[in-house]
Structures are given as C-alpha cells and as structure tokens.
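Some notes on the structure that comes next.
What you see is the complex with one protein chain gone and the rest in place.
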Amino acid sequence: MATVRIQKDTSSKVIAVIAYLFVSIFAVLCLIPFIMMISASFSSETAIMQAGIGLLPKEPSVEAYRIAFLSPKYLAGSYIVTILMTCFGTGIGLFLIGMTGYVLYRKDFFLRNKIAFYIYFTTLFSAGLAPTYLWMIKYLGLKNNYLAVFLPLLMNPWLIFLMRNFMKSIPYEITESGKIDGAGDFRIFVSLILPMLKPALATVGLFLALGYWNEWYNSMLYLQNVDFVPLQYYLYNIVNKAAALNQSVAGANVTVGHLPTQTLKMATAVLTTGPIIFLYPFVQKYFISGITVGAVKG
Amino acid sequence: MKNSFQRGLALFLTTIIILSLASCGGGDAVSKISSKVAAKSSETDKKIDTSEHKKIVFLVLGDKPTNGRMEASMAKENKLLTQKINTELSLQFIEWADWQAKYQLALASGDSSIDLVGTATDWLYAWPLVRKGAFLPLSEDMLSTYAPQTWKSVPKEDWEECTSEGKIWFIPEDQYTQWTNHGMFYRGDWAKETNLSNGKVTRFEDLETYFDGILKNHQGVIPWDVSGPNNLWGLLPGYLESHTQDIVILGVDPAIFYYDRSDPYKVISPFMDGQEFVDAVKLMKKWGDKGFWRSDVLNYQGDTRSLMYAGKSGADQHHTQTFVTTTRPQMNAKQPGSDLQFYYWGEENKNVNRDLITHGALAISASSRNPERALMVYDLIRNDKQIYMLHNFGIEGKDYLINKDGTLGHPKGYDETKDALGTNFWYGRIDKFEPDHDNWDNAAKKQIFEELDKVAGKYALSKFVFDPTKVSAEIAALTDICNSQMPSLAYGKAGDPVQAVAKFREALKSAGYEKVKTEVQDQLNKLKSSQS
Partner (left out) sequence: MTYQTNQSLKAKSKWKKWRDSRTLILMSLPAVLFFLIFCYLPMPGAYIAFTDFNYQKGIFKSRFVGFDNFRFLWQSGKLWMLTRNTVLYNLVFIFLGNFLQVFIAILLNEVRLKWFKKLSQSFMFLPYFISAVLVGLISYDILNYDYGFIPALVRYLGGTPPKFYSNPNAWPIIIVLVNLWQTTGYGSIVYFATICGIDPTLMEASEIDGANGFQRIRYILLPSLKPTVIILILFSIGGILKGNFGLFYNLVGSSNAALLPVTDIIETYVYRTLINQFNFSFSAAAGLYQSVFGFILVMVANGMVRRIDSDYALF
C-alpha cells in the first residue's frame, strides 16, 4: 500500500506557523532565566549583590563552585546515593504504579472505586509534620535509614491516577482476548498491557525519577548521621550553613570567613539541574509521535 | 493456598494495628522510667558506680563536620573520658537547614538515645520546652553528686534563673562573658569626613549625619544596605532603647512588651503608647525618603554584610560579639583603614543590660537513659582543662596553637571555612579556659567589654517565665500584625507616619493586645508576690 501523503492545507500551514512561533517564544523565555542562573554562578558575590544578575557573568569567579566542592568525597557520595536511589526507585516504582494503575483501570474489578478513593484520600488528609515524624522514627524505626527517604517516594497517588488515565486509551478487548486465551490477570498485565504503554511509562518514569532526584525534605528530617546524603539536601545544606552563619544568632559564636550565599545558591542549582538536562533527551525518544508509528504500520 | 495466604495477611494486618495501638502509650512508659531513675539517683550516697561503660549522646546545633577533625579530637577526648568515668561521648547534630523544626522534632520524638541537650532561653526555646516536658528536672542532689564542680561554681542566684516551679531545669553558661547587645557598625574613616565630633556616633541621631555624609561623599554606596526580610523591625527597637529607659521583657512574643527600669513589675509598651514610637517612625520615613537604604528593601534578600566588606555599604547592624570577633577584623583586612566603629543602642542614655546567663544552657533530655553519667560528662567538659580544650578547640598543634601572648591561633594553612572543628559547644564555656583568638580585634574587645561592664545594668526579670497557654491565639495574631506591618513602618514604606502608627496600634488592639498585656501583668504580679 502506498504511504499516505500528508496534505498540507492552508489551515495546517497556519497552525504550523503559530506552533513554531509560540513554542519558540516560550522556549526562549524558559531558557533565559536558566542562562542567567548559570552566569550568576560564575560571578563574584559582591557584583551580584550590588547590581543583580545579568545574562553574562559579572566579575567572573569560581568561588561559589570552590565552596560547593570543598568536600569532593562527600559531593561524589551524594551523587552516587542519589543516582542509585533514582534508578532503583524509578524501576520498582514504575512497576508498582503500573500494576496499580491497571487494577484501577479494570472496570470489572468490584473494588476498583473503593481503592481509587482509598488512594486519593491520602492526598487530602495527612497526619502532619510532627505525627509523621514520630511515626517514622519511633514506630517504624527508620531513624537515619535511607529507606525513610526511598520508600515514601515509591508510590504517588497522582502518578497512579495518571497511569490509569493513560491506560484508558488501551482498548478493553485486549484484556478480554487475553482472558479468553486463559491468561491470568497478572500475565495479561505484564505481557499484553505493559508493552503498549511506552509514552505512559516514559512520562510516569520521568516524573518518578525527578521526584527522587529532587528530594531533600525527607533527607533533611530523617538522615542525621549518615555519611552521604542525597544530592539536593547536601547542596541545600551548604547554602543554609552559609546563610545561618552569616546572619543568625549562632553566628556570634563562630568565627568564619565570609561565605558567598547568592552565587552559592546558583552554583548548587546548576550542579543539580545539570545531570537532568542530559537525562531528558533519553526519555524523549519514547514520546513517539502517533503519525510516525502509523507510517511504520502502514 | 489461598486460605493460608489470607490467614497470613490477616495476621500481618492485625499485627500492624496492634503495634500502632500499643505504641500510643510509649510516652507514658518513658516518663515512668525517667522519674524512677531520678528518684533512684537521689537515694544513692556519694559513691558513684562507673563500672558499666556507657555512651552518651549530646544534641548540638550545627552542620556535621566532614573534615575528620572532630572525629580525631573526639577520639582523644573519649580516651580521657573512658579513663576517668568509663564513658564515651558522641555528638548528634541538628543541621542548619530548617533547624527550628528539626530541633523541636528531635525533642518531641522522645528519642531515648539523646542525653545532653544544648539549649538557650532566648533562641533555643528552653522555657517552652520545659513546659512541653522535654527536659528532666535536675535535683540539687543529682547536680551535687554527678556534676559537683559545676554545682559549686555556679552561684545560687544563677541557679534560681534556671528554676521554675521549684525545680532546676538546665545549667547556665554563666561564667562566659559575652555581649550580644545590638547596635550599628559604621566606618570610622567615613565618619571623620562628617562634622561629627571626634568622628564618632554617640547618639542615635548622629547616624543621620553619618548617612548624609555617605550620600554626599561616596556616590554609588548605599549608606545602610539592609535586607528587610532579615531585619523585620529595623531600627525601631534601637530608637526606643536609646530614647527611653524601657527594657524588653524576654520570653513574651511578640517583643512589644517592656518594663521601665525604675519599675520592673509593671508592663508597658512603647510601641502602643507614647510619642517615642511615632517619632521613631517619622524619622525612619525621613531616612527612607532620603535614600539611606534601597527602595525595595522589603523584598531584598541579599547579604549586606558582604557588601560592607566590599565597600558598597556604609553600615551593618548587629551586636558586640560580632563586632569584635568578625566584622571589625574582616573590615581591617578587606577595607584597610576603614576603622570600623560600633555605636550600641542605649549608649547615650546608658540603657543597656548584661547578657542573660542562659544565652547558652545545658539540659538533660527527659527520655535520657543515663542522666547521671551525662551530667558527669558535662562536668568534665566544662571544668577539666584538658578535656575542655580538646572539645572546644581540638588537638593542640594540629587544630590550634597557643601563641606566646596567650592568644589562640591556628597552624599555617588553616582555613576556617574548611578546617573548622565544629563541635559547637555553646552551652557551658568558661572565661578561664577561653583565650582570645589572635584574629579577633582584642584591643577593641577589651575596650568595649570594659566600657559595657561599667555602664550595663542587669535584666531585672530573669526569673520571669511567661506561660502563654491562655493567650496563644492572641499572641499569634499579634505576631502576625507585627511581622507584617512593622517592616513597612521601620523602613518608611507606610505613608504618613502618624496615620500609619495609629492604624498599627488599632490593629494590635483588635487582635487582642489588652488581653495579652493583662495576662503578662497578672503573671508578673504573681512573681512579685512570691518573691516578697
């Protein structure tokens, strides 16, 4: 069969123009502050504070990076811990979320809505800071344990519902034909459904990975005495220490040479964002445009 | 198969539920144990049994050091501690990120592994924590048995400042002289360019002359660059302190309740009543309009001290300790010839007080399993010179040196940002063992300390412990109004001063000011009658 020729009618051309225009403007608007951030990280603290951030570095200096790299062993350790957690967390979480999403997708499952509500309810009410902390430390015994950071991020109601929603585009007949062939629900899920979910898995996987990569809150609460803490928290700490010592009550007690705060914030942001910029292109190839798939099939 | 599975599942779920219900009573069990221990210790005679090796944990503030120096000096310190009292000490750090929440959580969790707790009545919530049951009461018996040197060296009236409802709750850092009274740092060289006599700022209004001078002689420099969000009330308290004999009552939020030096037991508020506050706001508007600080000061988050070091700002506001240990030495190095000076609030009318002895204090956690041994460790850290030096300064020769003139220095190549020890013992330092650092401006320190020592009074209400339970909602509302409206008043962003002050006072009244004031007065009256 001949390949389908995509007609370029006027309205398509107009839409294309609008698309390129808007997307370019928006992309540039998103890029510029990021460039400002990078420039600021390579500037000197006083230049920034006096005259603010610009597109180019002011009084170029690597002082902020020097401070951030003061303990290279610990920085490297943080990277490793974060990468490990991200990889395992994304892998395991993706599977669990996919499975849960499938269960919720099955209209014939009589507990479906109850479980959906059960999961969603947790986004409405939470125990609060102190009770959650007490629960994790006292009853789950997770003080100083990486699991305190790793486990809570595995499943996320929003991602579960997102997954269920992606699955809705999979025709129900697939499950039914699987059942007719005698396969159990789990096998249907693994062999028939999962392979059809590439964009869904890519999206949810991306968000999951980002959740792990950016995590610092639970690390701050529960990891007091480990050697290597997740990256975001490690860098957050450096910035906070500078700020605390420069201005706080305790500053009176400590004589410290002056630490740059603004440029330090920028440098730490660059250090955490950098790797993600490299991750995203890998994920992008899973967002296969529908038309391309069609062409191959045809 | 499914039967056993379901049984297993049911068992599993039941176990979880039972565990969660059972642990609800955890706190109670712990308090029973610690009261038993406290009782037992008061029954022992003076013979102390140290046959069992124990590990004591000390909760301190600060970032966990990563350069290995603390571990090295702690190893030596622990050798000595084991030798003397068969104990090992380790530090648990509350890191700076969100430290207020973490500090409270650590104590709220009833973590029984914590023994010693560093605290303070002004910035580490000591009294609210006492009320919340976080600390173990220290009986005279306990203290005299297990911390005899400390017990003997702290005079009775100092113990009384740590007492509430007849019990001692923490040990004060009362033998360490520090001055944390606030004021303004200004450059001596630039002050000389104005017509200030001797080039010195000696009263609040002189600051205007100084700032005017900067605007005139140094273009591009902001007279006093300040970050509004980091200095919410600006110079308003300072103005009040320099124009009245009012002293703020500590421990009551928000800090608008004062007493007059001549009548300590009467609550007043210069913020609510009187003309001084209106004059202050008027002056701040004038200064703001003149351009002494940035126009968007209320949203500026920069680090203005660095700007002063870079010569872009002409002043910085903080306290004496910072002046002698940090800003003056730094300015000497970074802006040679700047001759940084310090004008402190109340300098002209001698309205300045000594530091609280509980600016640093040591408490024992209520859930500690070894309170006696913890006290013994503290007694040694505080009073044994060898252990004190190891704990506070590290290993001699590697972390510090004592110079010929007796000051403390560091070996060549030592970088404070990289090599600091980080044990952060701010809870029991004593002057006897604290040498001056060679990178402080010790001449200035001596001069200022002596001057302050001569003029300073004593805070009269150090025994006053305010219980806010009945008025906590009103206090929250008052705090909200103060923290949201005061900055605009302090930096001249509130329009006509007279109207703005009237509006502010009106808002405080409707938020419950009178109720709180009455409550404070009632509790003060109770204190007064219990003392007479």
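In order of appearance the chains are A and B, and numbering begins at 1 in each one.
In the analysis below, a residue touches a chain if its C-beta (ideal position, glycine included) is under 8 Å from a C-beta of that chain, and two chains touch if they have at least 3 such contacts.
Model, not experiment: these values are computed from the prediction.
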item: Which residue of B:90, B:202, B:217 or B:295 touches the chain not shown here; value: B:295
item: Residue of B:110, B:183, B:346 or B:394 touching the missing chain in the full complex; value: B:110
item: Which of A:64, A:85 or A:160 contacts the chain that the document leaves out; value: A:160
item: Residues belonging to subunit B that touch the chain removed from view; value: 2, 13, 16, 20, 24-28, 30-31, 100-101, 104, 107-108, 110, 125, 128-129, 132-134, 228-229, 232, 253-254, 294-296, 298-301, 366-367, 468-469, 472-477, 479-481, 483-485, 487-488, 493-494, 510-512
item: Hidden partner interface residues of subunit A, rising order; value: 4, 6-7, 9-16, 18-20, 22-24, 26-31, 33-34, 36-37, 51-53, 96, 99-100, 102-103, 106, 109-111, 113, 115-120, 122-132, 134-135, 139-140, 151-152, 154-155, 157-158, 160-162, 165-166, 168-169, 184-186, 189, 199-200, 202-203, 206, 210, 214, 262, 265-266, 269, 272-273, 276-277, 280-281, 284, 287-291, 293-295, 297-298
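We adopt the following convention: only the chains that are shown with their structure count from here on.
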item: Distance between chain centroids, defined by C-alpha means - subunit A, subunit B (Å); value: 38
item: Subunit B to subunit A touching residues, read off their complex; value: 19-20, 23, 26, 61-64, 66-67, 92-99, 101-102, 105, 108-111, 122-123, 178, 180, 230, 302-307, 309-310, 312, 319, 321-322, 325-326, 330, 415-418, 420, 424, 426, 437, 439-440
item: Complex interface listing, subunit A residues touching subunit B; value: 45-46, 49-50, 67, 70-71, 73-74, 129-130, 133-134, 137-139, 143, 220-221, 224-225, 233, 236-237, 240-241, 243-247, 249-262
